[in-house]
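Supplied in structure tokens, the structure appears directly below.
Every protein chain but one is kept in place in this view of the complex.
Showing subunit A:
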Amino acid sequence: MRLSFLSPRTLTAAALSVGVTCAALPASAGLNQVIELHILQGTEDFAAATRALSDAAAADCQPAAVQGPYNAAFDAWMEISHLRFGPLEKDGRINAIAFWPDAKGFIGRSLGGLIAEEDPIVQHPQDFSSVSVAARGLFALEMLLYDPQYSGYAADSYTCHLVQAVSFDLARMADGIDADWRDEQAPAMRSAGQPGNTTYLSDDEVTQALYTALLAGLEFTEDQRVGRPLGTFDRPRATRAEARRSGRSLRNVVLSLQALRDFSEALADVQIPVTEAAFDTALEQAEGLNDPVFAGVDDPTGRLKIEILQQRIQAARRAVEGEIGAALGVTAGFNSADGD
């Protein structure tokens, strides 16, 4: 998401179409709700799901036993993956938890290096954070659990211990995110504007940070999760789909749209019929796809359906800008995907 200022034209159109007023509502109205119901619930779920994953891997490291809890942990990640600031940004956690896209093949290279050298770091999972982010988190684990090049490992093999170390490290990060949100981030947001709070000088800054995360999350799903496999008409890129090895590409789009719809409702604190309808249309298109890894990009009919999905997500983003942005009186700030 680039810093995209709303044009007056968009504002007017939105105001006319849904009859909302452009006057800013009190920014704090929805903040407690969004923090409690959406964010803290999400960080708690992710911490619990990754703990279950780590426990499962410790008991039996082989794919058959780990894949179930792995998918549950990935599902829980989708509840909060759009909160790319503060606790998720600290210590490079977001890069370590979800290193994707991986255009230069760092994941395979990093894992291959650890396995070839039987790097002793796996015996010290609490220090696993020292290895490259490409060998950590959900996508490293996906490679080990699903790619035939790795997934045939035996119990007690090096790769088995690597799976355990990656799972442990993931649970440790999730626990840190949950703790940081509860102990630092949420209090900082709740005390915006009070003396001594240098992070948030006003409620408006909190609203802007959350609103920026909402728009950036929509844009990430639109451009990356759907856009990368689409490539161009002449050069579709099915192998660029997110989490295709575990067959989660479409599932991640659906879960992210559901999470962002919930986030929108919690943040807006007013009726947002246009936004809800836009999300529903996008979700309907996604759920009707029956193409779990976007393999259809190679085929004209399949491709058209995926392009329509992308347009629906874009429409949801425009609805959020017109309806929620206008109601809250905020525009997006800078986010970590600005730049190239």
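We adopt the following convention: a residue touches a chain if its C-beta (ideal position, glycine included) is under 8 Å from a C-beta of that chain, and two chains touch if they have at least 3 such contacts; residues count from 1.
The rule is short, and it goes like this: contacts and distances are computed from a predicted model.
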(request) Given the options "Peptidase", "Amino acid/amide ABC transporter membrane protein 1, HAAT family", "Imidazole glycerol phosphate synthase subunit HisF" or "Peptide/nickel transport system ATP-binding protein", say which is the protein name UniProt records for the missing chain. (result) "Peptidase"
(request) Just name the one of A:Gln208, A:Ser264 or A:Gln285 that touches the chain not displayed here. (result) A:Gln208
(message) Touching the hidden chain in the complete assembly: which of A:Gln41, A:Gln67 or A:Asn95 does that?
(response) A:Asn95
(request) Out of A:Asp147, A:Asp223 or A:Asp262, point to the residue that touches the absent chain in the complete complex. (result) A:Asp223
(request) For the chain that got dropped from the picture, name the residues of subunit A it touches. (result) 1-9, 11, 92, 95-96, 103-106, 110, 130-134, 201, 204-205, 208, 219, 222-223, 227-228, 230-232, 234-235, 239-240, 310, 330-331, 333-340
